[in-house]
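Following: one structure in structure tokens, then a few remarks.
Removed: one protein chain of the complex. Kept in place: all other protein chains.
Right, chain A next:
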Amino acid sequence: MNDVDLVRDLRSEVRQSDPDTLYAARGRLLAAMTSPSPARRPRRMTRRMTRRMTLRLAGAGAVGLTLALGITVVQSFDGADIPAATASAPAWVPVAGVEHLAERATAASARTTDTYPRADQWLYTKSRIYVPGKEGTQEAGETQTHERWQRGDGAKMAIRHTSADADKGAPPVGPVTAGPVENSTGQRWAPAYLSSLPLDPAALKERLRQNGADRPDLPAARTLFQQVQQILQDGAPPPRLRAALYTVVSELEGVGLEENVRDLADREGVGIYLDSPDGTRHEIIVDPETYAYLGGRRLALGDGERTSQAAGGEVMAAWVQEARGIVDRAGDLP
């Protein structure tokens, strides 16, 4: 036995590690894979940048206001508690229009890599949906929570529905349904489908147009808008694809931007909307600073045939995405 063998013998009692021991470590790796790497995060603001910014602000407007602003800025930045910015433009510059929003979302995601679940992993999404009572009745609306696990290969899915009226405590996860599942609407959003979509907006639009071709009854712009809406809500696409989808809708005719809207979870965002001839407005709500998809809603415009009973501005349906993540098993939470 030579000296290397003696070293080899030391602590040889330590056994091969159990995969269960490594479950949390694997989870941390998966989490790191779904968020931008630290190296790619925008660098923190330095003192010098702070000073420059203060000067620029000081040169911008009324003296009294800028002095106050300057002091505020210096204090908060020197505290080094700057929130991690994801926007490429300063968040205090308002978003001018839908195209502007899409451009910024694209710039912010340009250096990230989109991550999808592996074939044996699951995409978890949690949605809250407000369904109004029947039209013309006094029936109250209902809010439901939908949790869904979609396997990466798109072949299986598990769902858990909770009604706000239900007793406290989450019910067990519903049965895992095996595919293939009938695709009745021609609209798709499974991870495997999303990862096959091109990130170039023109090519993406063409793919969506082809996949939505079985809805000839609707105008092309509305079909595309609804496809994007559904992919955002049910597919929870990662940032680059998400930005490409914003770009696709930003180029549709009749699309507009509404500022300061609140989603079902009372989060403030901007609404990308498209009005329908039936008197409803469909809206995609986006966080203007992180470009995260928040949710959507359908509003009555007050002058259409389907909304004769509803007052203008009344929310007819609303939905939000509350969580998304990649997990190893159906039923796990990210």
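Throughout what follows, contacts are C-beta pairs under 8 Å (C-beta built on N, C-alpha and C of every residue); 3 or more make two chains touch, one makes a residue touch a chain; residues count from 1.
What we mean here is this: contacts and distances are computed from a predicted model.
Participant: Name the omitted chain as UniProt records it, choosing among "(2Fe-2S)-binding protein", "RNA polymerase sigma factor", "ATP-NAD kinase family protein" or "ABC transporter permease".
Facilitator: Spelling it out: the chain absent from the display is recorded in UniProt as "RNA polymerase sigma factor".
Participant: For the chain left off this view, which of A:Met33, A:Ala110, A:Ala265 or A:Leu333 is in contact with it?
Facilitator: The one listed residue touching the chain not shown is A:Met33.
Participant: Mind pulling the chain A residues that touch the left-out chain?
Facilitator: Where chain A meets the chain not shown: residues 1-4, 6-8, 10-11, 13-19, 21-22, 24-26, 28-30, 32-33, 37-39, 113, 115-119, 121, 129, 131, 144, 146, 148, 150-157, 159, 179-185, 187-188, 190, 192-193, 195, 226, 229-230, 233-234, 282, 296, 298, 316-317, 319, 326.
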